[in-house]
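Take this structure, written in structure tokens, and hold onto it; I'll ask about it next.
For this depiction, one protein chain was excluded, whereas all remaining protein chains were kept in their positions.
And now, chain A:
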Amino acid sequence: MNLRNKFRWKRVLYEDQSVPDNYVDDSFLKSRKTSAQTYHFQTLFVSSLAILQQLCVVCCFVLVWFHMREGNLTPMVVLTMCISVTLVCCFVFTMYSNEQKYIRFFIITDGLKTALLLLIYTGLASPILQTLTHTISTDTLYTMTSMMLLGHLIFHDYGSSGILVSQSVSLNMAIFAAVCLSSRFETAFHTFATIMMALQLFGLWPMVRRRIAAKNQVVLPVITFVLFMIIVAVLVHYSVVCAVAFGCIGLLINFIFPFILVKLQPQKDNIYGPWDEAVLSE
């Protein structure tokens, strides 16, 4: 320690500072930081709404299919619903876009062209799709559907980047699930309606949702809440256990998990210092 009074140690290698090589200065490890990133509950709540929302969409799909199978809904009603929702989506999508008016027109016509193509192709293919998995037992199909829908939820793009996020995988899994389910119907028209609904819910809606989320903070939570309530109400009608379980999942995803993350984050101890790789900003 008496060395310190004689000179000020410098953190350099090119000078012989006449101290042993294992000299430890008071400045040792002063430049490290141990701060971990902090989260705010509100932002976490809003981000996790996307997960709940997609879960609601999946439930919505399964419920509509179920009602169609029970005979409470005719395919015509489902198709009309689909088309009207698609039109609304289309309108919202263009309304929230940054493009100029004449380009918007092209976007709309382009979108309608794609929609028409999908409609025709699905219509033509639905007799094949209906019989595609007809021979497979119902239990196997249900298991496959559950796995695929779970996979869809796992791979879905909720707005964060990661290895697991893949839009195409997620969409394909959902469509596969729809094809599985649609083979349990008697007519090809039913199959057609199911596939169209799947395309609309899993293909179109996430695009629209992202566009809305970028422009308006209020609409999405409201839509999610309404959807959530409707699904709980429908579920209560059939099974109280299911409804309660669904409600609990919603609560967990949106309140309890973010809360735990916010609480536990200060415990995280990550060390930063001059040895870290520099991050390029450009």
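Following the convention adopted for this analysis, contacts are C-beta pairs under 8 Å (C-beta built on N, C-alpha and C of every residue); 3 or more make two chains touch, one makes a residue touch a chain; residues count from 1.
One rule holds in what follows: contacts and distances are computed from a predicted model.
K.L.:
Select, from "LAQU0S12e03114g1_1", "TP53-regulated inhibitor of apoptosis 1", "E3 ubiquitin-protein ligase RNF25" or "phosphatidylinositol N-acetylglucosaminyltransferase", the UniProt-recorded name of the complex's unshown chain.
P.N.:
"phosphatidylinositol N-acetylglucosaminyltransferase"
K.L.:
Which residue among A:11, A:113, A:134 or A:263 touches the omitted chain?
P.N.:
Residue touching the chain left out of view: A:11.
K.L.:
Touch as defined at the start, partner being the missing chain; which of A:218, A:241 or A:278 qualifies?
P.N.:
A:278
K.L.:
With the missing chain put back, one of A:21, A:70 or A:186 would touch it. Which one?
P.N.:
Per the contact definition at the top, the residue touching the missing chain is A:21.
K.L.:
Since one chain isn't shown, list which residues of chain A touch it in the complete complex.
P.N.:
Contact residues on chain A toward the absent chain are 11-15, 20-22, 24, 28-29, 31-32, 270-278, 280-282.
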